[in-house]
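The following block contains the structure, expressed as structure tokens.
The complex is shown incomplete by one protein chain, all other protein chains being positioned as in the whole.
Chain nomenclature is as follows: A and B, assigned in order of appearance, with residue numbering initiated at 1 for each chain independently.
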Amino acid sequence: MKNKTTMSRESKRKLNGIYSMAIASIFSIVVFAYLPKVSGDVTYSFVLDKEWVLIQQWVIDSRVGAYGFSALSVLFTALAYYLFRKGKKHGIAIFGFSIGFFMAFLCWASAGDFVPFTGLLQGGLILAVPLIYGSLAGLVCERSGVINIAIEGQLLGSAFVAGVVGSLLQNAWYGLLVAPFAGALISVLLAVFAIKYRIDQVILGFVINVLVIGLTSFAAQRFLREDSEKWNESPILQPINIPILYKLPIIGPMFFSQTIIIYLLYVIIIVTQIALFKSKWGLRMRSVGELPVAAESVGIDVNKVRFRNVIIAGAIAGFGGAYFTVGSVGAFSREMTAGMGFIALAALIFGRWTPLGALSAALVFGFADQLRSVLSIAGTPIPSAFMMMVPYIATIIAVSGFVGRVRAPAADGIPYQRGGSH
Amino acid sequence: MSLELRGITKQFGSLVANDDINFKVEAGEIHAILGENGAGKSTLMNIVYGLLAPDKGQILVDGQEIKIKSPLDALAAGIGMVHQHFMLIPVFTVAENIVLGHEKTNRAGLLDLATAREEIIRVSKEFNFEVDPDALIEDLPVGIQQRVEIIRALIYNSKILILDEPTAVLTPQETDELLANMKKLRDSGRSIVFITHKLREVKAVADRISIIRRGKVVGTVQPSASQEEMASLMVGRPVDLTVNKADGKPGKTILEMVDLNVLDTTGRALASKINLTVSAGEVVAVAGVQGNGQSELAEAIVGLREHLTGSIKLSGNELIGRSVDECLKAGIAYVPESRELDGLISSFSITENLILDTHGEAPYSKGIFYKPAMAHQVALERIKEFDIRAQSANDPASSLSGGNKQKVVLARELSRPVELVVVCQPTRGLDVGSIEFVHQRLISERDSGRAVLLFSTELDEVFALADRIAIMYRGEIIAIVPATASREEVGLYMAGIRTATAKGGAA
Partner (left out) sequence: MIKKILDKTLLPLFAFLLALFVGGLVIGFTDNKVLAKISSPIEFLKILGSTVGNAYLALFQGAIYDPNLAEGKSFMAGFYPLSETMVATAPLILCGLSVALAFKSGLFNIGAQGQFIFGAVGASYIGFKYEMPMVMHIMVATLAGLILAALWGGIVGLLKAKTGAHEVIVTIMLNYIAAKFLLFLLSTQYFLRPGRLDPIAPSVKETAKLPSLFGVDYRVNIGIFIALAAAVFIWWLLNRSIIGFRFRAVGANSSAARTAGISVSAAMIATMAISGALAGMGGAIHTLGNQYELTDTVAATFGFDAITVALLGRGTPLGVVLASFLFAGLRVGGQTMQANVGVPVEIVLVIQALVVLFIAAPDLVKRIFKLRNLQEASAMASKGWNG
């Protein structure tokens, strides 16, 4: 009996999603295609680098394009509904809908302009990299039952350490190498106070962020400014082209002509997704995050598992932090993570505490941000401040249950004490 | 295998939960540990299972002393446990729960659930348990969840099984099945420690019975001993579990529920087609196994539930659509199921708890001004009237014992001008002294002309207090019988069986 209700709740959520898609499609037709008074040509350019050329450029009238792509999203919405009725998965249809909607939006937003399409995607991915690392760090932590608000601090601290080490040794690789240790070190703080001293983890995360901001800014002021040649001029990691793959049109330069940090990210995403649900490590992680007392009753040392995973989370965040310095600009600047840690947290929540969900959310947020900067150059109908709000508003919508309830791991944020509930 | 405890002592602060406990479970016997709530049974078993560390004492298996520092040691020594609150992760499948802690992995480093599935099916067959290894725990009824725990212990090859209050959540029929299974397990050579406070079950299944009172073993008896003997050992004095009361004199109808449905947010009925009346001067008991919609029905009456259809009338006035505050003020006293969660605010003082639902009325407040001095004065009167044992009215409620906490709730609710008293599981977890107090008080409320609606899963309590008994099963009241009905009849209804013989009693 209960089985049926949980099933129906899940399908209700899916159905709501499909309704939202339908509404968005109509919105797309009206706002992007029908309403605009003028239309103009949109020029998409697809070639970025040395990849094989499929098409160089594509020019389309903005209204025609908006109608066309809106029609595409309508089509995929219908497909989603059809698949849902058949009881099949409709992820593909959601993906297709998103592309249609996004392209219709793009036609509308950049009427009369030039859109570096491949560059846009590549830029979006790049912007998403620290978000993905950050949200995976949050995931490993929170699935084990420790709230991680300190992602920001973990990113910032390891960015600092990577930059300084890279600069001192004049080798970006050393910077990358020490970054996970720096992230892990900050995690030790989180782990000790959350697990041993059982401090409220939200407070703790905030305090750690401030501590790291304070320490890195202090050090930046004391050393990095005075003698920046020695302390703050790290070389950066160079992109590595994956043979052949990098020549693929569009996806080549996007995915396969990147630095080691991004290739490492692919590995970490795949490993986390599989390990979380199919390995002993993942099973134990989820068990201590859901019902620690049950894990204890079968002989699992709850706090040890938590401790270890919080440290691993810090190390993952460390790679994301390294991206800010040795992975992109080389030099460290104070508070350079600029709230990315919180967007990563948002991505984790929006992605319902699953690796693939967090990945998708981080990509969406990354693209939104890249789109903002591309459009703000082109001159856009939407103020860029509103584009910047996208991740935050999306997260509020997600936690408010407007698109189905998101549920955190049951024991997330609750310290565990052995024999505490006698 | 045999299990022996020698001199186990465990203290929590000033409370001695276990005081020099000695007893021995022989191989192939069912040894019951009988004791009141709070006697220290669960603490003792958590020590044996490695969830708590004893301050003193030894644990011996087959005559060899073993050190149990964690459940892992216990499992390695062949001790398995079926917990009162199931130690199963709701979002995991049966198989995942069973491999947890003993995971085997394949060459790729991934979990090997296939072997676990086979073992689950093998053990299920052996004992006639039907369990789907791939079902999610949260989708399973409690009876099946309990079987999962037993299967887990068997797969881990436990020779000594500890069952901690295993019948608390079961229907009488499920209980019978469990008792039969326990015998089967014993006959297969395993030893069973059966922890309970229910005399009937002990007599039905135990080979020997050790009785614990206030953390001490006060005696070991054979199942042939009388219930009275066991009860007096448990409580420490002769007890008379029957409540002295005259026949009720029902007056006018106070509460009337007509075709009431209680729905959840998805529109599913938690309680349906409820038709029940309670009159002044009578106690109506709603019996049933936990989780058959009683809690939801009680909550609906006081306005705690949102999605209702039908009608609830209190002395002719419709209650549906009113807020909790309005329902309470209309004349309902409400004693919720969980004192700790819903009845009291443990960090608030006793005074504040005593005025929790009347804080906005004179003399405790005027306009939006709160007057703590007046509240204190009234609190002192209540503490005296209800014999609440507290150092000071300013102490937090958390400093009180269970019985005194319940007295605070009763004092608060019964001191208001009410017509109807709704009480849910009023004696759960209380010692016998407090149980007697609560029962007497409820009867005197009835005799003073109030209508009493009692929700209880304890049949003893139901029969001790009720003038009429309504039985709930899967959200419906499937029968209403007079208090003279037999225990067996009510038990059958609780299991959802509408027998021909029982029909006559239904009103």
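Simple rule for what comes next: a residue touches a chain if its C-beta (ideal position, glycine included) is under 8 Å from a C-beta of that chain, and two chains touch if they have at least 3 such contacts.
Small disclaimer: the values here were computed from a predicted structure and weren't measured.
> I'd like to know which visible chains would be in contact with the absent chain if the whole complex were considered.
A, B
> Please pick, from A:84, A:181 or A:206, the residue that touches the omitted chain in the full complex.
A:206
> Can you work out which residue in B:113, B:344, B:390 or B:490 touches the chain that's missing from view?
The one listed residue touching the chain not shown is B:344.
> Would you mind spotting which of A:11, A:57, A:170 or A:221 touches the chain that isn't drawn?
Considering all chains, including the one not shown, the answer is A:221.
> Using the document's contact rule, name the residues of chain B that touch the chain not shown here.
Residue positions of chain B that touch the missing chain: 302, 304, 323-329, 334, 336, 341-348, 352, 356-357, 359-360, 365, 368-370, 372.
> When the complex is taken as a whole, what residues of chain A touch the one chain not shown?
Counting over the whole complex, chain A touches the hidden chain at residues 142, 145, 147, 149, 193, 197-204, 206-208, 210-211, 213-215, 217-219, 221-223, 339, 342, 345-346, 349, 383, 385-386, 388-389, 392-393, 395-396, 399-402, 405, 407-415.
Here, only the chains that are shown with their structure count from here on.
> Going by the contact rule at the top, pick out the chain B residues touching chain A in the complex.
The touching residues are 12, 17, 42-43, 46, 49, 51-53, 70-72, 75, 81, 83, 86-92, 96-97, 99-103, 105, 109-111, 138-139, 141, 152, 266, 268.
> Help me check something: in the complex, which residues belonging to chain A touch chain B?
Listed in rising order, the residues are 2-3, 5-6, 8-9, 12, 274, 278-280, 283-284, 286-287, 290-291, 293-301, 410, 418-419, 422.
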